[in-house]
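Pasting a structure below so you can have a look.
For this view, one protein chain was removed and the others were kept in their places.
For reference, chains read A and B in written order, and residue numbers begin at 1 within each chain.
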Amino acid sequence: MLSFIIRRLLIIIPMALLVVTLTWGLIRIAPGNFYSGEKKLPAAVEANIRKKYGLDLPWWQQYGMMMSNIVRGDFGDSVKYQGQSVNEIIKRHLPYSATIGLLGYLLALAIGLTAGTIAALKQNSAFDYGSMSLAMLGLSVPNFVLGPILVLIFGFWLYWFPPARWGGIESLVLPVCTLAAIYAAYIARLTRAGMLEVMRSDFIRTARAKGLSEKTVLFRHAIRGGLIPVISFTGPALAALLAGTVVVEKVFAIPGLGNIFIQSVLNRDEPLTLGIVAFLSILIMVFNLIVDISYGFLDPRIRYE
Amino acid sequence: MSEQNGTILSVNDLKTYFMTEDGVVKAVDGITFELKKGETLGIVGESGSGKSVTNLSVMRLIPEPPGKIAGGKIVFDGIDVLGLSIDDVRKIRGKRIAMIFQDPMTSLNPFLKISTQLMEVTRLHLGHDKAQARAHAIKMLKMVGISDAEERINSYPHEFSGGMRQRVMIAMALSCDPELLIADEPTTALDVTIQAQILELIKDLRSRMGTSVILITHDLGVVAGMTDKIIVMYAGKVFEQAPTRELFATPANPYTKGLLKSVPDPAHEQGDPLYQIPGLPPDVAHLPPGCPFAERCERAEDICRREFPPFVEVNTNHHSLCHFAKEVYAESRNETTDRHG
Partner (left out) sequence: MAENVEIVKGTSLWRDAWKRLLRNKLAVFGMVVLAIMVVAVIIGPAIISWTTGYTYDLIPTDRSLVKSLPPSLKHLMGTDDAGRDLFARVLQGGRISLSVGLISTIVSLIVGVSYGAVAGYLGGRIDNVMMRIVDILYAIPYILIVIVLLNAFSGGNTAVLVSWLPQIIASAVIILTGISLSIFLYRKLFERSDAIRGGLIGWLITATFILLTFFVIVVLVYFASLTISQTSLGKWLSEAYTQNVNQGLSQIFLLFFALGLVSWLTMARVVRGQVLSLKNLDFIMAAKATGVSTVGIIFRHLIPNTLGPVVVYATLTVPSVMLTEAFLSYLGLGVQAPFASWGSLAADGVKNIAIFPWQLLFPGLTMALTLFSLNFLGDGLRDALDPQTRKF
């Protein structure tokens, strides 16, 4: 088990470097530069900038320099936000995204698991149809539509919550709800499907034949198997959530990582883009590893060595 | 003595239907039988004949919806099972009636240690505390022939072989010393050599514990040496019912005869083709008006396709669902005397 974890952790490093390389290639293939804005710069100024950032070197030298810095954990300074290191920028903006992301996911888990389980146990009941239609609605309303609608209703009409900006618990409610909606919908559907599958299996019939109560059948015998699809969804979803969701940050004017990332790509801020990509890909792979490990705890048939 | 030979289970005109998209499937349609204490009953039939559904109905384990026990009466030791609340049914399940299922691979919970699965039964029904339940579970595992039970009890089902898993299932089923054991194809998923061991085990435990047994199978070879009487089911109906010995010697139903003929015989001549009943079991959602077996029956006449056959008593305790039951019975008797000179 331990060697499995170590091996997987070690694999993450080359994988992340590969992802960084691909991203770097992608940025470099694209024409244009961070300094080539609307107007053309004088040739001398351009040459100076190129020299300053080492852009006059052959590409393999640039790549080598970038990689050797990254391997040491140094992503350099942002070229757009002068004098700020990439690490500082990530450190400053991550907490905003992580807060709403984590809260959003916990809310989604609470709603999704409860609704999904009840819907599965009362299959074809009014609750089942109602909650599953609601879940489908959650999947179908884009969050850039849902967010503003919530703002409109609770911010402008009812004055319950502030429509935007960061500060205080009450400012978290709307963004967290917007974020949670789609994930709650996903989790509810996955939970329902997983539970239905398990409740049909032979060993549930055995448990009932033993005279166990439905509560025991559900919580001792069914829940583990039913949760597996939810767990496998959780890894990537949580990584994406912690890293920030662009739309919610944009709609609610939250200074999170998602918007910084999009801006960095639009600005051709290469060091910042690479830094965030490396951070995100490591985050995704670490969460996937955690998911794999928790499979091992949930399902004794899975053994890692 | 009369106490000993009392009836443990009687099923009267049981009807279990499933509402499906194709219409009402009459999986069990008017089954009647009786089981005395200490007796072993074999229920034989092809898949889909309703033999499993009959027994799931006894345990009230039919999933509702789509299933529904549409009529009849099930009396277990004087208790009207169909009239009980679900909580009272739970007090019988696992304690007084226990079940073993076909596939030990899927019938044990793969996520839980077998200790958990064994102990929860006695903790629930016998009020054992943890230590008692554990000791009892180990005792049961030893009884079913798992030698290093103290260690193996901490294993998960996937760490056992198929035969061992079925032994665990049996230990689990018998841990509360039930009065009735329902074994639903307990050996179908196992290797032939393991099959014999498991059957021997059931036989041995039955005689030691005095449990009544219902043995469901599609394999006539399995019931031959195990049972006191046999019910042959087809399309949700009892086709023939007789003491084991009599059924094998003098079958009174063409379907039973077909089944007996299709049991491969080791003494079979090599060139001769193996016998098989022509055609496929009917679609129970769309049964023809006459005898459900008529399409496949070698001696079917017009009346068989037109009218539903009567349930004829051909001998004491020997009934057959056939328009020509008496004739078939007579033929069988002649064949037997011919064979034995």
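The working rule: a contact is a pair of C-beta atoms (placed from the backbone, for glycine too) under 8 Å apart; a residue touches a chain by one contact, two chains touch by 3 or more.
As the structure is a prediction and not an experimental result, all values here were calculated from the model.
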From B:66, B:162, B:243 or B:281, the answer for touching the chain not displayed is B:66
Even though one chain is not shown, subunit A touches it at residues 15-16, 18-19, 22-23, 26-27, 29-32, 123-124, 133, 136-137, 139-142, 144-145, 148-149, 151-152, 156, 163, 236, 243, 246-247, 251, 261-262, 265-266, 273, 277, 280-281, 284-285
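Basically, only the chains that are shown with their structure count from here on.
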Between subunit A and subunit B, the Cα-mean centres are separated in Å by 53
In their shared complex, subunit B is touched by residues of subunit A numbered 124, 201-203, 205-213, 216, 220-221, 224-225, 298-301
Per the touch rule, the subunit B residues reaching subunit A in their complex are 59, 61, 65, 90-95, 98-99, 101, 103, 106-113, 116, 120-121, 124-125, 156, 158, 169, 172
